[in-house]
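As you look at this complex, bear in mind that one protein chain is not there, while each of the others sits in place.
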């Protein structure tokens, strides 16, 4: 930081857990942590979020798993990962030894599976928070994704909350592909979520006009990157307006400090960086610096003062988002 | 067309109405038709879609009404328009005199208003089809957007259908901001929709990090342009898979003939061009030409043979889209 | 209007820095031959693979007959699109649409005209001055900006106009203050019959107020954020009072950018005035009742 820029207090809170700063990696976008640590010290971030950990090892989806879209990326990795045992044996200890704040993302096909995962994490050292990836198909509801159903989401969250230590916040990660994201958010909070993370990838399809077939082997995939940022900002805005006391991790298309600032002004108290890491291994630390500079340049002394500020124009009440632009 | 490229039969059908080719303008993106006709003969397109016509004149939303987003545009015009009387008096006759195939988009705040609009159109000459813009807030349901509720959408469609001449197809225009677009599509078809148009703009928000306020006066707006294309292709794919007999107008981020081809391969039999017209007044005719060339280059003799083709890989059954990339 | 607009791929002939601005001259015969003072063009920015989907509106500063017809515009870097334009070099190509909008109406008689420009808004006034002088009008300039390097065209104004008055807010050039501070004096001195103005909205409002005080017409060329520039997107609207006294939200691009100053409801720009045609709650005289 240059001498003429006053330091900004970047601390933030995920419920009662203090993070040194609001920038985290996004689930599934930062590998095991080891890969990025070739480029910078992961401990400089507010937290590292793991890929979504499942009970059994998962081989994921066939390739092609990715295709580029305008200002975006469509992916269908399919939660490839080592399973909880290998995660606890090899990945978490590596992070814990380095005192890297770690948000563990979990995913399952049933309430029982999520709960079992949370139980396995309960006595593992080094778990800063649990993020419940609700974008998983519920095998007990014909594969309907939990995140699309407030009640199912709430059930998962409540169960995970009940087996998790009181000092480990449970973060519910929501999808934008719903009719009413506020209703799902409210259900999760009522179910015991200490914080919310949004957005997971909206579902997209690309067709390869040369092969005349879908570009991804899985046909559909999750859209990420700058293309989805307006959707992420909208979800954060709506949920913060409805539930102003709930901490929100803003995720979606953050490539620069300005983008992170946008989510913060909309109501996020932390920001996760996903696709940007693919383009720029140093993205997360760069974004942190840019965000700090942007805050300082506008006279903010504390990040906390900027959270949700766009809702409160000087001299007027909070504005409510209408459902349509009509 | 160059001599060595064989002509492709570009005719397509919106239900029983034949269009000379599949390229139309998207609702609200082509003004009254007069503006674009400074650049090319609108009659060369499959059809021109009007802005959404409302009962009363509408002044729309305050400015700023637009902001650019990565590969997209966020707008909140708010259906500014002259109202049905002025439309019937000044706009439709101009189009009809030039024999421009015209899809009239209508929007209202209640079933009764949609119905009244359709009635006013029933004896107007020059209406090729009626597109029901369901992305309007239902004043009888606390402003909830019709398109977010299958039953409300179906009610509108059924009522419009009942007062519309049998030879004028009713097209239901759907929004992607729903948990289950197939359910809404099915409800509309059951309600009597002859065709579906998708997607209308997903809702987005941008914050201006200098003013610390939303970039749009209306706070939220509709996202359009290439950024949303993967969402449009996904909706078309899902609905075509579920309702293969229903004609679909694909809309969303079509900038080139390849993009149009993508929607057609996913299941659209017509393609509407919106945001591209802002960038390139000649976009629609260019896209038509590029699409025809793309079809010819791949040996297609008829556009109809390409519709939905990506669902049917040679030698295998139709692939079903799963709800999640997990 | 000067005939229907064209979409052309123009080659950049020259680029130069002019104080805080970048001037680009582009070969674009189809546009040059149709140009009338007050017209603007829209430019595609970002090149192949860009994430920028909308064109940028730019006033035409100059039209010359070289190479079949060139247009020059003057760019102030504001965001990514104008930054990209400022990086263009000779021989690059630019995709232009124009001429767009309604040009300035010209008086039939040889009257005294004061041309008021703020920042790069002055750029559009020089072709106008030529046209006025060809009609034997007297032309005086009042140009202003925040600081000296943002006053555009002072030298040319001095060459072309009978008098030129300059203002800067920081006093770094001419008089300290705003154009509207000095305008009444100029209007009085030159016995102005009409004012033409182009610049920021706040300036246009103040200039219009001066015109109203002196009871002389003011023609303003407004600037509103535009997505299409050709009248189809309805994003560039502002409240303007029509001949019938009804306020409508009209398009700056296709119904303007030139308006009679006193018809523009400057105080209400950025709102839908309650009495505008079609305002929520039923504004305007033509509200339809079912």
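First chain written, first letter: the chains are A, B and C, and each begins at residue 1.
Definition applied: a residue touches a chain if its C-beta (ideal position, glycine included) is under 8 Å from a C-beta of that chain, and two chains touch if they have at least 3 such contacts.
All figures in this text were calculated on a predicted structure; none of them were measured in a lab.
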| item | value |
| --- | --- |
| Hidden partner chain, touching residue among A:63, A:97, A:162 or A:211 | A:63 |
| From A:75, A:159, A:197 or A:220, residue that would touch the chain that is not displayed | A:75 |
| On chain B, residues whose C-beta touches the chain left out of the figure | 70-71, 226 |
| Interface with the undisplayed chain - residues on chain A | 28-31, 35-36, 38-39, 51, 55-68, 70-73, 75, 77, 80-86, 113, 116, 217, 225-226, 275, 277-282 |
| Missing-partner contacts on chain C, residue numbers | 46-52, 80, 83-84 |
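The working rule: only the chains that are shown with their structure count from here on.
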| item | value |
| --- | --- |
| Identifier of the chain whose CA centre is least distant from the whole-structure CA centre | B |
| Most heavily contacting chain pair (counted by C-beta pairs in contact) | A-B |
| Between chain C and chain B, distance of the C-alpha-averaged centres to the nearest whole Å | 35 |
| Chain A and chain B, separation of their C-alpha mean positions in angstrom | 33 |
| Chain centre separation (chain A, chain C; CA means) in Å | 46 |
| Multi-partner residues of chain B (at least 2 other chains) | 61, 70-72, 75, 77, 225-226 |
| Chain C, residues touching no fewer than two other chains | 51 |
